[in-house]
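The other protein chains are all here in position, but one chain of the complex has been omitted.
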Amino acid sequence: MKDFSAPAIHIFFKDSHSELRTRYAMNALLMFVVTALALVLFSVGNEVVGTDVLSGILWVIIFFSGMSGLSRTFVSEEERGTVVTLQLLSRPTSVLLGKLLFNFVLILSLNVLIAVLYLLMVSRFVILTPSIFWVTIFLGSCSLASSSTIIAAIIAKANTKGTLYPVLSFPIMLPLLLTVMNATRLSTEGAAFSEAFGEFQILVSYTVVVITVSILLFSFVWKD
Amino acid sequence: MKSATAKIGLVVWLTLVISAGILFPMVAAPQKWYELPIIPGLEEKARIIFFHVPMAWTTVVAFIASTIYGIRFLMTKNLDYDLRSVSAAGLGTMFCILATVTGSIWAKFNWGSFWNWDPRETSIFVLLLIYGAYFALRSAVDVEEKRATLSAVYSIIAGVTVPFFIFVMPRIMTGLHPGSKGDPQGAGPVVQFKMAPNMLLVFLSSLLGFTLLYFWMFNLKVRASRLEFHSQQPQE
Partner (left out) sequence: MKHVTFSAESLKKEFNRRVIFDAISFSLHEGESFVIAGRNGSGKSTLVKILCGLLSPTRGSVRVNVEGKEVAPDLLFRYIGLISPHFNMYEEFSGIENLTLFGKIRGLENNIVHDAEELLRQFNIFERRNDEVRTYSSGMKQRLKFAAALLHRPEILVMDEPTSNLDEEGIATVRFVMEQQRQRGILIIATNEKDDLKYADSILNLDEQRPAKSSS
């Protein structure tokens, strides 16, 4: 296991370091979040909107923000011509795990930011069970990172990368999106923590299944 | 000769099943073997079960076949498996559209609108999206081997995530489809029917007929695409 994880950690550091220096993904993501939030606030205006609709909108913003930036991790290697470099440095599994970790950290910080901004700016969106809400944000980030990473690896090899990403991701992510929306709705309705166990189970097993399949299939995608 | 008999047999079989599905009268108290019971609230509209459900079922069969051929392609790197995978997906798309359209028209008359986001409508919609994504991906890759590999990987990932709907949907939506009302087990994408024996017989015969029809069409399509594949000049 250390054989795989040690290189993965260094690949993660490499990506984070590179991201902090170039801010390729971060700037785009931040601008997307601000734009999307502003649009939602404008369109909602002073209307009275139900909390289940607001829970849905939150995850719509998260999904599309993720789609605008999460493919960078593989697409940038392809564009810079550093795929061969990475292939010569470590095994496919290490690359996948490194990228997975990077995407997870990226989307978790993004989701926390979106959630905080959303809670501050949309006054009708009140969370009655914060524990459910924050666990959902955390597990939702795990499962979004798991599927977005392998799909990013696939589209990095295709010609039309940008438009293809949401097209391929949406049907794969729909079960998890429906689940997090439902869990978020529960948290606004003041449900007890145990009521959301079913949702959490789905999110955890989704993550485990997708990561396992990704590890099995990644070398087919990664090698030319 | 043997396959010709099988094909004629299948044509006769499907003709009988379709005629039975359309012509068998529906009466309040069935006496004779060909009389179907009236289901309250559905009446004559219940006949769609003989056509619409087998189409949806065939879509799922095609989806599974496509994924399995994808797996076999990855294991052997034999492009013929990719031909089979894409042929299965093509037929799956066709049956998927047919099931969606027939269901949607029926829904307009029974539930009052063409689309209601009931669990089964949602699942067929997701399958349609997956097929769309699968073909979009294929058209975006130039090298045959790479195209086959990427689309196989995608169909496997789709194949492991789609079953999650079975657990997700009952928590979110209530089912409208016959067989799901007031029945928590029936709210998933898999339908459970309680039917009169003669109705069940027609239904199962239709299911079998459509499945065999699918395999026949699949066989034709694979052979056609093999011809097309091998007659194409390798790209310089």
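Here the chain labels run A and B in written order, and each chain numbers its own residues starting at 1.
We take it that a contact is a pair of C-beta atoms (placed from the backbone, for glycine too) under 8 Å apart; a residue touches a chain by one contact, two chains touch by 3 or more.
In this text the structure is predicted, and so the values were computed from the model without any measurement.
Between the chain not shown and the residues B:Val143, B:Ala196 or B:Leu220, the one that touches is B:Val143. The chain omitted from view is touched by exactly one of A:Ser90, A:Thr129 or A:Ser169, namely A:Ser90. Where subunit B meets the omitted chain, the residues involved are 77, 142-145, 234-236. Residues 6-7, 10-11, 14, 17-18, 21-22, 80-85, 87-92, 94, 219, 223-224 are the ones on subunit A that touch the missing chain.
Note that only the chains that are shown with their structure count from here on.
A straight line joining the Cα centres of subunit A and subunit B is 32 Å long. Of all the residues in subunit A, the ones that touch subunit B in their complex are 147, 150-151, 154-155, 157-160, 164, 167-168, 170-172, 174-176, 178-179, 182, 198-199, 202, 205-206, 209-210, 213-214, 217, 220-221, 224. Interface of subunit B with subunit A (complex): residues 74, 126, 129-130, 132-133, 136-137, 140-142, 146, 149-150, 152-154, 156-158, 160-162, 164-165, 167-169, 171-172.
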